[in-house]
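Of the protein chains in this complex, all but one are displayed in their positions.
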Amino acid sequence: MSTESPTAVSTPRISEAAIRNAPNPSLAAQAAQTARTERPTDHHNRIDVEDLDIYYGDFKAVEGVTMTIDPRSVTALIGPSGCGKSTFLRSLNRMHEVIAGARVDGVVKLNGENLYAPGVDPVLVRRRVGMVFQRPNPFPTMSIYENVIAGLRLNGRKIPKADADAMVERSLRGANLWAEVEDRLDRPASGLSGGQQQRLCIARAISMEPDVLLMDEPCSALDPISTLAIEDLIGELKKTYTIVIVTHNMQQASRVSDRTGFFNIAGTGRPGRLVEMDETSVIFSNPAEQATSDYVTGRFG
Amino acid sequence: MSTTLQQQPTSLSLTHGQLSRRVPVAIAVGSVVAALALVLPVAGYNPALIGLAGLVLFTGTTYAASRRVEGRRRAVDRTVTTLVTSAFVLAVIPLVSVIWTVVTLGAERFDAAFFTETMRNVVGEGGGGLHAITGTLVITALAGVISVPVGIMVAIYLVEYGSGRLARSITLFVDVMTGIPSIVAGLFAAGLFAQLGGPGTKNGLAGAVALSVLMVPIVVRASEEMLRLVPNELREAAYGLGVPKWRTITKVVLPTSIAGILTGVTLSVARVIGETAPLLIAVGATDSLNLNPFSDRMQTLPIFAYYSYQQPGFGAGIQASYDRSWTASLVLMLVVMILFALARVLTNVLKPKGLR
Partner (left out) sequence: MTADLSHGPAAASPQEPRSPHESLLQSGSARKAGDRLFKGVSTGAGVVILVVLAGVAFFLFKESLPAFAADPTVFRADATSFLDYVWPLVFGTVYAAILALLMATPLAIAVALFISHYAPRRLATSLGYLTDILAAVPSVVFGLWGLFVVAPLMVPAMRGLEAGAGFLPLFAGPTLASGRTLLVAAMVLAVMILPIITAISREIFLQTPRLHEEAALALGATRWEVIKTAVLPYGRSGMISATMLGLGRALGETMAIALILSPAPGVVSLNTIGAQNSQAIAPNIALVFPESSGLAINGLFATGLVLFAITFVVNYGARRIAARQLSGAS
């Protein structure tokens, strides 16, 4: 672990070897790896996960995940169905707790603050870690305008109309939707196409000015053109937000993300694990684990 | 190498063996004529008998004709079609009859006096149903005020919070409540108020309580169904924005399902507004206007209709009383029809466009 040339892009070979020898990269190895590559070191919007287990009742759904998510980057989580990547994603904003009996063991830190510390209110967590879902879900009783500021309105926050208008425009511009809807903000949100609705949901999420934006397969219900529009949008959003995206589509992961984590499951009924996490280019061209390589080359999943 | 044989044209033409369209029509006409010929000399002009005879003749002849030409299966099919259609027509007849009766007989006293006068000091002709109309409105409104909030909150509990034994018991008990006969609800209210105010206490509130017992389960069931129809994704969208559960329910789930809930409420009102038995027991009857539900008896439309028939007075007053009875019935039915139409309008107007 002492001879390598640090670059901003590629992983040092010897760290790889160390990882290959250990089935689960230890915290130390990961930390060392992080230190060697030149990645942004400011602590804003940064997520650290340490040895996280996620349970539904007695059933362990996800086991021993440790990862770091850099500020203002896009991290993709890939893996076969049922391997726990969505469950893990939802644990980052404590959405998994909506299901009764869900709990975690371990630590998730947002800018150094543990989201799972005793006394932390999950509702407040969700206001700082936003989420976009698989199927666009704008509120049907609200107009486009009302949907965008729904996060504020539903929480009873009153802000003057001028500020609200500015915020709506800002969020819609941020979601690349402003030009298409600026003259029909009062119309029901359900009149938009699928791709537009999803961008509306993104606008709604970013109007809360979260630190992190989680996206759970945001394009899987959309046509290819809308998908492209959203991928372009992600490229712009990452300048401001930290983004974690779960996707089934490997090409999408390779197009859109800076780093990729591969989740896998040992067998039915076994918990899912983070098998490997690295720069996207490495994962797709030269992954360290055999399982990763099999998955990205399409040999299974 | 196959020798090409001349294929015999198959006899399986697609229109083979079918009765032409004109045949059933002809049979129908013939049956009517034959029925008339059979019944008129024997029983005179009896439309029911003629209709029955015509039907039997039509069914029998069609069966025989179809059997010969189309085969047994088709014949049976035609017979069933005839029977099912006749059943429908038969079911519509009472509806038409009831509406016709109420409208024609109720029109007699459907005048301004009916809507402005009461029966206070009225013997025989004249008088009106104002006290009954106001009584019905007051008691039903009171019942609504009691049942709707309770019903909706129970539905919210069952859908958004409930799990485990308490929820299962509540669902079971709501089911039991749906089956309570209306007179038993009346007995309950009478017993309760006898306890509270002494034996024989009758007032509008007691009637409202009895009606609530009948209304609450309907509101609960309808609201529950509507709340369950709200897709979970909407709740998740709200949670994802950091909205607490109670605000999610009141500001997202309820507004999305409000159309269906209001429809259920309207239908429950329509159902209880015509209830007579429980009010007979718990509220009694009176001739005067009483707007205070907390003291004294009140008149209601169904009871007014009932007593106007049961105790019509004497002499010329009897017919007048019967007339008032029919008019009260007519007004009652009009109110129920309006409520039904209102329910339909609400569904169409309030339904959020994004949800089907």
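For reference, chains read A and B in written order, and residue numbers begin at 1 within each chain.
Everything below uses one rule, namely that contacts are C-beta pairs under 8 Å (C-beta built on N, C-alpha and C of every residue); 3 or more make two chains touch, one makes a residue touch a chain.
Because the structure is predicted, anything quoted here is derived from the model rather than measured.
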Hidden partner chain, touching residue among B:35, B:55, B:216 or B:346: B:216
Residue touching the undisplayed chain, where the options are B:191, B:231 or B:255: B:191
Candidate in contact with the missing chain, chosen from B:24, B:135, B:162 or B:204: B:162
Listed residues B:55, B:174, B:298 or B:320, member touching the removed chain: B:174
Among B:45, B:88 or B:314, residue touching the chain not depicted: B:88
Residues of subunit B in contact with the chain not shown: 46, 48, 73-74, 76-77, 80-81, 83-85, 87-88, 90-92, 94-95, 97-98, 101-102, 105, 149-150, 153-154, 156-158, 160-162, 166-167, 169-170, 173-185, 187-188, 191-192, 194-195, 200, 213, 216, 220, 242, 244-247, 249-250, 270, 273-277, 280-281, 284, 302, 305-306, 309-310, 325-326, 329, 332-333, 336-337, 340
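To be clear about the criterion, only the chains that are shown with their structure count from here on.
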For subunit A paired with subunit B, centre-to-centre distance based on mean C-alpha positions, whole Å: 53
Residues on subunit B engaged by subunit A in the complex (per definition of touch): 163, 231, 233-244, 247-248, 251-252, 255-256, 352-355
List of subunit A residues in touch with subunit B within their complex: 93, 95, 98, 100, 123-128, 130-133, 135, 137-141, 150-151, 153-156, 188-191, 201, 204-205, 208
